[in-house]
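Heads up, one of the protein chains got dropped from this complex, but the rest are sitting where they should.
For reference, chains read A and B in written order, and residue numbers begin at 1 within each chain.
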Amino acid sequence: MTRKKPGNEILRGAPGPADPTMLEEFLALSRILTGVENLDRELGKQYLERLAGSPEQPLIQQILERFRKFKEEESVAKRVKKEIVGDAKLRPAVCQVILLWFTSATFESETPPIKLHYGNQEEYFSGIVWTLMGAHVPGLSGGYFGHWRYAPENEPKRAK
Amino acid sequence: MRVPGTIRTRSELLKLLCEAAELEHGIACSYLYAAFSLKRDISEGGMTWEEQQKVRRWAGQLYFIASQEMLHLALVWNMTTAIGGTPYYLRPNFPQGSKYYPLNLPIELEPFGCRSLRRFILYEHPQEQSPSHDLKKLLRFQGDDAEDIEFGSVGELYGLIASGFRNIKEKELFIGSPSQQMTEKLVHFPDLVAVTGRNSALSAIEEITEQGEGRIHHRENSHFETFVEIFKELLQAGGSGPRFVPARPVMRNPSAGNERGYGANANPIDDPLAGEVAALFDSVYSLMLRMLAWSFEFDAAGAEERLKSFCSAAIDLMPRVLLPLGEGLTLMPAGKKYPGKTAGAGFGLTRHTSLPPNEKNASLLCRERLRELAETAKRLLAEDLSNPARAGCQHLLEIADGFDDRVAGIGRGKNISAARKRGSHHGK
Partner (left out) sequence: MNKRDFDVVVVGAGVAGAMVAYRLAQGGARVLILEAGSRNPSRAEMVGKYAIAFPKTPHSPYVERESDLKAPSPDGPADYYVQPDPSAHTQYLSTYERRTGGSTWHWLGHTPRLLRSDFRMRTTYGKGAGLPPGIVNWPISYDDLEPWYCEAEREMGVAGSDEEWSNLFDSPRSKPFPMSKIWPSYSDNWIAARINGKAFDRIKYCVKSTPAARNSTAYDGRPACAGNSICVPLCPIGAKYDASVHVAKALAAGASLREECVATGIEKDKDQSVHKVSFVTYGGARESVTAEIVVVAAHAIETPKLLLMSRIANSSDTVGRYLMDHLSKSVYGMAPEPLFPFRGPPSTSGIESFRDGEFRKKQAGFRVSLNNDGWSRKGAPYAEIVDAVMSGKLIGRELQAAVFARVTRQIRLSCSVEVAPDRNNRVELSARTDASGLPRPKITFTPPEYSYRGLMHANKALGNIFKLIGATEIDMGKPRAYDGAGHIMGTCRMGNHAKSSVVDAHCRSHDHKNLFIVGSAVFPTVGSPNPTLTIAALALRAAHEINRQLGSSR
């Protein structure tokens, strides 16, 4: 039975550096949620802090606690899908995590038109959904003149 | 700098055009190598979001300039065939020392940075003026010697070529068939014009020099001026100083390892997988060049549509295969011999024949070669490639697969569908 580490304070709203274990858990969970292996640690820290200061904070806490229980198992991805994403109460927070990594934004309500909140510029330009789908973060150059004539160099993987 | 000062025979002119072709070509590769090395994502480290904006703009500008060098190469090829020559696509492998060309500048593959930019500025320096005092000051940086910068320029070379076109009698000189000339209609090179006589040759040269060095008092859009501006921006942003690192730690002058025929002073890539990807790059690059050179030599009268298809397959190799492979290599390790360095594309041209003049055979050789390279790509896809390298391999598979449909018709006439139905020996 582990004692609560001091860094958990971040989820209780107190300022301070993220607990390294919690950050690792958040990154591990994020990798499963986004399907992307190499997520940036610094960005992870920033996103964790943003979530700590957001209305989703208690849900994030619950999610990480639940994740902690099976994070070492082989079927971790399946369990995340069933027990975290499958839980309608937790799903909005899951969505926030994914949207953060993909676009750097969080959303306010899921019914359209969705209202978004961005963090800082570095986060915006680190959004990963754009390159994943063969494009680029809007505002950043896409490459050489005329590249839009061709299908993208990094086309998204087609569904099986 | 150069003797003689003026050109009077076809043979001399052809030789110079070959030199120009070699230079434009080599310089383009040098620019591409620098562009490949520039970082893309903030997560690569060493750049803030504002610096990323600059870095991606520099990459765009470098790619653009490289594409104009390729246009220059195409114009040189048009000039060459117009006077009875054949397109020269060879070039010595990297690196070559300062004495190889009258440029007095080394020709190398280096990542983006002060060193490479300095070379680029001097390659494009206007011929009719010596470097301004300010420019000399700008180009001298820590660690460099205090000697004056002595160099020739590409502009001088074109000056000589222009003299050849002026001196030699037009009717005797322009013996090439006009239907050999390549234009935008046949190959996707915007602004490519046909060369059919002295005037068009001279205006092609003028276009080349204007894009490269600009004209007196109008240099703001020239390669020269663009490089100077980028260089100034880089210095202002901290040069290659500690925090801002715009480029990946790419090795210099790589060679793809085992094949013989690479330059003596190249650095063979030490990581086996990166070496194989680099070798694939070289093979695709070589094939593309041969396809394009063949196209420029081919007399297209009556065969425009087929030629168009053939060319577009060749041209597509550039953005779809070479670019992602080139960038992808800069994300893969160079190997234990080069600690902390990543690999790069060597643009190695090894011994190979030009494609044969006969359409059918040329197409056959391409099809065979594309299929072989596709097999290599397929095998590499099972390995741990960087994402862009993976994309490049996938696209090679698609292009190889689609080659038949695209160029069906070159040399095959009505027998196409019959051959396909028979499940010809060009099967899997």
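What we mean here is this: a residue touches a chain if its C-beta (ideal position, glycine included) is under 8 Å from a C-beta of that chain, and two chains touch if they have at least 3 such contacts.
Everything numeric here is computed off the predicted structure, so don't read it as measured data.
Trainee: Using the contact definition given at the top, list the shown chains touched by the missing chain.
Mentor: Displayed chains contacted by the hidden chain, ordered by label: A, B.
Trainee: Quick one: which of A:Lys45, A:Arg66 or A:Lys81 touches the chain that's been left out?
Mentor: Missing-chain contact among the listed residues: A:Lys81.
Trainee: In the full complex, which residues of chain A touch the absent chain?
Mentor: Where chain A meets the chain not shown: residues 32-35, 77, 80-81, 85-86, 91-92, 94-95, 98-99, 102-103, 105, 107, 110, 112-121, 124-125, 129-130, 132-136, 138-152, 155-160.
Trainee: Touching the absent chain: which residues on chain B qualify?
Mentor: Within chain B, the residues touching the omitted chain are 49-50, 53, 56-57, 60-61, 64, 68, 190-191, 220-222, 225-226.
The criterion applied here is as follows: only the chains that are shown with their structure count from here on.
Trainee: Hey, how far is the Cα centre of chain A from the one of chain B, in Å?
Mentor: Chain centroid spacing, chain A to chain B, equals 41 Å.
Trainee: Quick one: which bits of chain B touch chain A in the complex? Just the residue numbers, please.
Mentor: Residue list for chain B touching chain A: 40-43, 48-50, 52-53, 56-57, 59-60, 63-64, 67, 316, 319-320, 323-324, 387-388, 391-392, 394-395.
Trainee: For the complex, which residues does chain A have touching chain B?
Mentor: Per the stated touch rule, the residues are 38, 40, 42-43, 121-122, 124-126, 131, 140-141, 143-145, 147, 150-151, 153-155.
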